[in-house]
Every structure is written in structure tokens, then in C-alpha cells.
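Yeah, one chain of the complex is gone here, protein chain that is, but the others are all in their spots.
By letter and in written order, the chains are A, B and C; residue numbering begins at 1 in each of them.
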Amino acid sequence: MTLRFAILGAGRIGQVHARAVAGTPGARLVAIADPVAAAAESVKVAYGCEIRTIDAILGSADVDAVVICTPTDTHADLIEKFTKAGKAVFCEKPVDLSVARVKACLKVVEANRGRVMVGFNRRFDPDFMSVKAAIDAGTVGDVEMITITSRDPGAPPADYITRSGGIFRDMTIHDFDMARWLLGEEVETVMAAASVLTDPKIGALGDFDSVNVILRTASGKQAIITNTRRATYGYDQRIEVLGSKGMAQAENQSENRVVIADKSGFHSAPLLNFFMTRYIAAYANEIAAFVAAVKDGTPTPTTIHDGLMALALADAALKSVAEGRAVKLAEVL
Amino acid sequence: MTLRFAILGAGRIGQVHARAVAGTPGARLVAIADPVAAAAESVKVAYGCEIRTIDAILGSADVDAVVICTPTDTHADLIEKFTKAGKAVFCEKPVDLSVARVKACLKVVEANRGRVMVGFNRRFDPDFMSVKAAIDAGTVGDVEMITITSRDPGAPPADYITRSGGIFRDMTIHDFDMARWLLGEEVETVMAAASVLTDPKIGALGDFDSVNVILRTASGKQAIITNTRRATYGYDQRIEVLGSKGMAQAENQSENRVVIADKSGFHSAPLLNFFMTRYIAAYANEIAAFVAAVKDGTPTPTTIHDGLMALALADAALKSVAEGRAVKLAEVL
Amino acid sequence: MTLRFAILGAGRIGQVHARAVAGTPGARLVAIADPVAAAAESVKVAYGCEIRTIDAILGSADVDAVVICTPTDTHADLIEKFTKAGKAVFCEKPVDLSVARVKACLKVVEANRGRVMVGFNRRFDPDFMSVKAAIDAGTVGDVEMITITSRDPGAPPADYITRSGGIFRDMTIHDFDMARWLLGEEVETVMAAASVLTDPKIGALGDFDSVNVILRTASGKQAIITNTRRATYGYDQRIEVLGSKGMAQAENQSENRVVIADKSGFHSAPLLNFFMTRYIAAYANEIAAFVAAVKDGTPTPTTIHDGLMALALADAALKSVAEGRAVKLAEVL
Partner (left out) sequence: MTLRFAILGAGRIGQVHARAVAGTPGARLVAIADPVAAAAESVKVAYGCEIRTIDAILGSADVDAVVICTPTDTHADLIEKFTKAGKAVFCEKPVDLSVARVKACLKVVEANRGRVMVGFNRRFDPDFMSVKAAIDAGTVGDVEMITITSRDPGAPPADYITRSGGIFRDMTIHDFDMARWLLGEEVETVMAAASVLTDPKIGALGDFDSVNVILRTASGKQAIITNTRRATYGYDQRIEVLGSKGMAQAENQSENRVVIADKSGFHSAPLLNFFMTRYIAAYANEIAAFVAAVKDGTPTPTTIHDGLMALALADAALKSVAEGRAVKLAEVL
């Protein structure tokens, strides 16, 4: 059996998923939808699929699953519609910027026994999977402290920031999910500090560009997350897990493995600079995991609940910054 | 001119300083004091100095400077006495566990125009000095975010913990000083989370073993500090400074530089496991800097004020843990 | 224009090239030939091409180019036939085990103005390309000394060794080509030492498993090559170029970038263990370069002449081992 896909949205991330679907054995890209004709056309040409409207896809008997890559404010509605139509759904994060809306969506999905996976691609990065495997194998012992360093090479455009819900909901949300996944225990309290250091325009939009967060679980496990919108040396994505027996670290990925030595010392390449390059394997693995779960009838590895929890952590962080205190996750859920 | 030293206290750190003084050109170790005869004797034998009482040293015309390595609760008194006696003083951190007492001591020192340096050895580590030099040279641009990873290989004995003032005043205090030094701007607010994860006995003593701290300056610069009392792989001492132009990282020091490769992969040695090995160069540089400052009549590179500020940051961190909120440094000073 | 390919031979390397052709924009896999029906069928299924005989392909108007992946003793004949038939030819190394036969083949190709590229995949590895680019950009200055470390994880089966022409013609040949490419000057003399250290069966077959070679050009530039058939820690592929201004090193590729630290030290993954994984990007780049050269009418980046020179270096190395002396390349050409 081949899982037949349609992709809703042919923007940057839609194209990433189109490529992933096309390259996944047992999956086939049937249709692409996008109001921008040129965007849809480029996916059609590249992967040989049809262009259809979202409504047409909703009624397409030859589509088993959809990948939602439309603007965030349409995600929850589309999840509900396609779940009701019996399609398996893969939705890019976030489900919505409102915890209440995500909760409502989750209820609809549950009522319809829908199958929805939320796109936390980093869980499928081979290096981060190795870290998780080391934890699960007991190699690091009991997890105690996690350090997540996550720095973008540059800030997104102003109009993206405006719609993004702010750095915690747009950028840190990946790290919140990573922390939950690796801690193996839900976070109880959140402390965060936030600054505007790289560009005053970001502050003018009401957002931050430099944040640090401390997460703490009920049993005392802790995670720290450090984010910035500007790392001149590339897309800095590191994870470090300290446990009772040792530590597991996932190091960065560089553009190449060449070292140049000269009078001034040793020089190596900057980091892979863009999420689509850095996480190319993660995106492929993510779609493959979705396909496998749908085919096997097993739970998807990430769910709307995961999206909800990560969003709540973002809300708690924002509240912590605003009120200068440790915020319990329960306060925002 | 040779600076003639006496060392007060022949314990572990006293011996470190005896070695440093003996190895510093322009310095000479004249006397050692310790109520434990065997300890004093071992320093005498190793470095050819005399054994004297503290009182005798106070009156010794052939002693220009003292290094205070006695228990913490004697530090402030000794600083005051020896300053009044006109001796230059190098005192191990902390000056005292009470901010009020440190302030009082500082007043006495100032009234006597005393010269006192406080032992923040890490500022003199060659790698950390290189990081600072990179900042000062503008190589990383404006400092924005600092990450300090500081993990001990194992917890000290229970009686040490009891007298230590707790992890923030005993262990994190080094990182607080490092953060101040590298941020180049005083900290305004402190947020901290603390847990007991490695040994419940530490909790029974009213202390923590696993802490994370976020420091924020008025202009928004931030530093995070992550501490644990147990890192199985050695004494983990890393610093990372992110600035507008780039990043400077000081990496760990291993027992050797040998890599063994076999079927299971690549293996290298644990980290240098003890502060006296890891910071051997720092201790030497520190005493050399003290000698140079005293001889040249220039300010000592660290002062009681630095000790005061680091202690206040520790108090603020403790208050943040207790009250679950961001604490302003001004609240505890 | 799309370049239409047939692949001759559906064995391991034939499948590597099938994948590369299928993934190259502007190329299309039209046909596969293999006497083993199951092998041909698997390529047909995977890439949707037809199964044809070699003779049929020779006469196929819808085939512009062939990739020769048949046994070595058929290479030269096939190159001549397909060149005469006006097809562009990509041939796996070696062209033949006999210098004389390769020379004869080259004459036929030249007489027919054929376009033939020989598969030295490592020239297309992104890291090695970066090293070459550093040389070409003058970053390392004048090239003086090259070190090539090239170790297989394990020996091939006995029947492969029997047909391979021996380690110099089968394994070192890649390093000979790499050395020529990076030295930028033809080798004048060859010295080699060879041993059987990993498995006496290899010696029983008249081959070696552990060899070192020194190459020297007329102007005195030198390259050393160190080979073994058994590196327990994976497929070790390193290159180091020393020049008047500095050094360029291409480091190994590991299975992942995760480091585990524990009481015994720091541990990371073995190297990528197989040429098809290690050089996956190189194989793709190689076919893309062939397609580009054929389409643009420019010279192919590697030629039969390159195959000839690398083979002659292998012959010289073998003669050096046999006679215990430095052998001039001119003696075997």
C-alpha cells in the first residue's frame, strides 16, 4: 500500500515536505495546493503531482494524507476539516498561537479519532535521535540537567515576526519540545529572561531576539535553553544531556570537514546555515515516521498534545518575562 | 625587590599557593602558619620557609605580604588585621559569607588604604584570559549572551558543605565572578533554580547540588550558569561568549591528547579531574599578578569589591530559589 | 535536453550509479543490462527503467550515454564499442589491468573522438573538493607534501582479490589519482613497501594488505599514501596537503556527531563504514559532472589518460616492492 499525499501550501516548508514525501518509499505526492500559482506550479514540475484547491483535496478519494504548510492561523481549522474527512494529517508547528484553540482542536480530533502528527522535525534528527537512544539505553543514567543551545543565523523578516507569536512561540517552541522529549517528565515551572540585543526593530514589533529559559520538573530535573536570532557563524544547534552516569552531547554540523592551518592558527567552515540544509535528514525521517505510523495504525510519534504542551511552555515563558517570576505550567494550561 | 610572603593556613589551597609563591620570580616564601604542625612542617620542608604563628607573622618585619588560606570565618578579621599592619593581602574567596561583614571589612581596608586581592583564580586561566582578550579586542563584537558550564567531579564532604554557605556561595561564586568579568556590566536581576539530584544527603544539609542561574544586566545582556556537584567525566569548566560579531569558546582540558579508535568508535581521556591540576597555571598567574600589582603600586586585578559583588549574586540566587522570582541585586546589597 | 542513460551491470556499484543518475537533474535512466535477471529487475523496479541487453543498448537510439559497471576485463572492449557507436561513456575504474590495453583503448577513443570519463569518485567528494579549491585559491601556497590515509574497514572476498589486480591496482589506485590531482605535477618516481599483516590468505593469493608508498615529482614535491585492508574503526579516508603557506586537511566522517562522556572519558561513533555511504555525495556529484560535460561539450573532468596514469603508478609501486628500489614512472609507461 502506498500512502497518497497532498500538500497544502507550496512555500518554503511546503517544498521541504514535498521533497521528503517524494523521497519516501511507500509514499506518493498526488496533489499540491497553493493560492500562488507559481509556487504550486514549481512543486508540480519538480515532483509530477497535480495542482488542486484545498477544497478539492478535501474531497479527493485518491488522497489519504495531507501535510499542512499553510499560514499558522489556518492550521487548526484545516486539521479539523481533514480529520473529519478521514484523512491522516501532518501539520507544521504550531497548531495555533492560542492554547484554548489548540485544546478545542484536540477535542475535535479525538472525537473523530483523527490521526494527527505535529511537525517537531528535530526529534527526527539522526544526532538528536542518538542522544535520545543513549538516554533510553541508560547510558547517561538518570537525566538531571539539559542544555539546549539554539541560535538562528539571522532574524526572519518583520512581517513574519509580526505573525509568529513571538520568539518563544516561533523559535523556542522547538527547544521546549526537545526539552520535554529528553527530560522524560513534564515541566512544572518556567523562568525566562528576554532582551532585544541584535536589532531594535525586533523590539519595536514587541518581540525579543535573545532569551534564556530555565525549565524545572517536579522531581527537580532542569533544562536550560539559550536562544538568539543572530549567530554570525551559522545555525547553532546543540544539545547536551547530563545524567547520573555521564553526558551525551550532539555537536553542530559544519559546511564541510576541512581544516586550514596557517600562521594564524586552524580554521574550519561555518555551520550549515539554514534549517532546510541542517535538518534535511530530519525532515525525511519525520515524514517516513508519519507514513509508518499511519500504515501500521500505531500512534504518531508527535501529536497535538505535544504541540499544546510546547505552546503552553512558550506562554509560561512569556508570562515569566512579563511578571519577573517563576511561572507554573498549570497557570497557562 | 623581592616580595616576601607568609602563608596563613597550610591546607590544600595553602599548599597550592605555597607552590605558586615559590615558583614566582620576585617572590619568596618566608613563613607558613598552621595550627596543625604536620601541615606546616610539610610546607616548610617543601619550600624551605619558617614556621611561625599568625601573630608572629603579623609582627614580622621580613614579611611584606600574606596569603590567607584559613577557614572562611576568619578571613575578614585577618584581612583587617594585616591591612592595618601594612601588609599586602591576598585572600582566598569568599571574604565572608555575610554581605554586611564584607562591606564592613571593605570599609576598614579603605580606611587603611590597604591592598587586598581576592582569589578568583579562574580570571587567570590562560584560556579564559584569551576569551577576555578576544572580547577586549572587539573580536566577538558587543557581548550579548554568555554560557558558563561549571561542573565538579564530585561533592565535597558533608562538614565542608555545612560550613560552605551552600553551593551558590561556594561553587557558583566563581561563575558569578566570571560572568561579571566577561559581561563588562553589572548584573541587575538574578533568576535561579535549584535541585537535589545527586545525593539526598546534600539536601538534608539544606543545600542543593544542581543549579541553573540566569543573570541579566540593565542593558539586557544575559549570562546563564549551569552547575552540578557530579560530572562523572571530570571537572567540566567551559565558557562561551556570544557577541554581535561572533563567539568565543574556552574548551575543556583533558588528561591527555590521545585518541583510541576501535570497533565501538573513538575514545579520549576524561577531563582533568581536580581544580589544582586544571587550574595550575591560573594559580601561578594569579600570584604573579598580585606580586606585580603590589610592586608596581597598581590596583590588584581583583578586589574585595569583586568578592562582595559575587557574594551578593549568590545571595540573590538563593533568594530567587526561595521566592520563585527574579531578584534584583539591589535587594541584597 | 535530457541525457538518456543506460547502465551496464547492476551489481553494487551499478546500483550506486543508477541512484545517482536517477537523482541528477537533466539525466534519465532509460535502461539497465545485467546477465543476472534479479539484479537487473531490482534496478528496473527501483528506477522505472527498462531491461535490455548490452547489444540492444549499443543500438538504442534513445540512449545517449552509458555507465560501465561490468567486470574489469570487459571495460576496455565496451569503451571502444560504445565510443564507436557515438555514445558518451562513463566507465568505472580501472579501464584495464594492463597498461598496454589501456593505451590501445585510449587510441581507439581518440580516433573516434569519443567522450569517456573514468570513475575516480573521490575527486567529487565535497571535502576533497574543498581541499583542492584551497590549493587552487593559493590558500596553502605551493604544494610541497601530501599525506593520504586510506584504510578499508575490511578486505574484500578472495575471489574479488583474485580478479582485482592486487591492492595497488584496486585500492591504492584511488589514492594515486588523488595524489596526481592534488600535486598538480606528474609523479616521477615511486617507492613502495608492502606486507601481509591482517590475513595470511591474502598473501596466499599473492596480494598484500598493508602498503605504504612515497611518490616524488621532478620538482621534489612528495606524497605518501598509507593503506590497509583492515581498520576496525571504519572507513578511514583522510587527506592532508602541506604547502608553503599552510596546510589543508580533510577529516573523516563519522556515523553521527554525538559524544558520550563517562567515567572512562569521551566516546564518539565509528567512521562511516562503507564506500557507498561515505561517498554518497561524491557519486552524485560525479555523475552530475559527467552530465554537465557531455551537455556542454567540455572535457570530462577525468579521462582515460587519468586511468592510465593511476594504473602506471600502481604498476610502478608493484615493481618497487618486487625490486626494492625507486621505480621511475617512465619505466612502466
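What we mean here is this: a contact is a pair of C-beta atoms (placed from the backbone, for glycine too) under 8 Å apart; a residue touches a chain by one contact, two chains touch by 3 or more.
Only a predicted model underlies this, so the values are computations on that prediction, with no experimental measurement involved.
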From A:53, A:74, A:268 or A:303, residue that would touch the chain that is not displayed: A:268
Candidates B:203, B:246 or B:324 - the one touching the absent chain: B:246
Contact residue for the chain not shown (choose from C:19, C:75, C:221 or C:257): C:221
Residues of chain C (touch criterion as defined above) contacting the omitted chain: 142, 144-145, 147, 149, 151, 189, 191-193, 195-198, 210, 212, 214, 216, 220-222, 224, 226, 228, 230-233, 242, 244-247, 324-326
Contacts of chain B with the absent chain, listed as residue ranges: 126-127, 130-131, 134, 139-140, 245-253, 256-263, 269
Residues of chain A in contact with the chain not shown: 231-233, 254, 261-270
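Here, only the chains that are shown with their structure count from here on.
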Same vs different contact residues, chain A with chain C, by half of numbers used: same
Where chain A and chain C are represented by their mean Cα positions, the distance between them in whole Å: 40
Distance from chain C to chain B - Cα centre to Cα centre, in angstrom: 58
Multi-partner residues of chain A (at least 2 other chains): 245-247
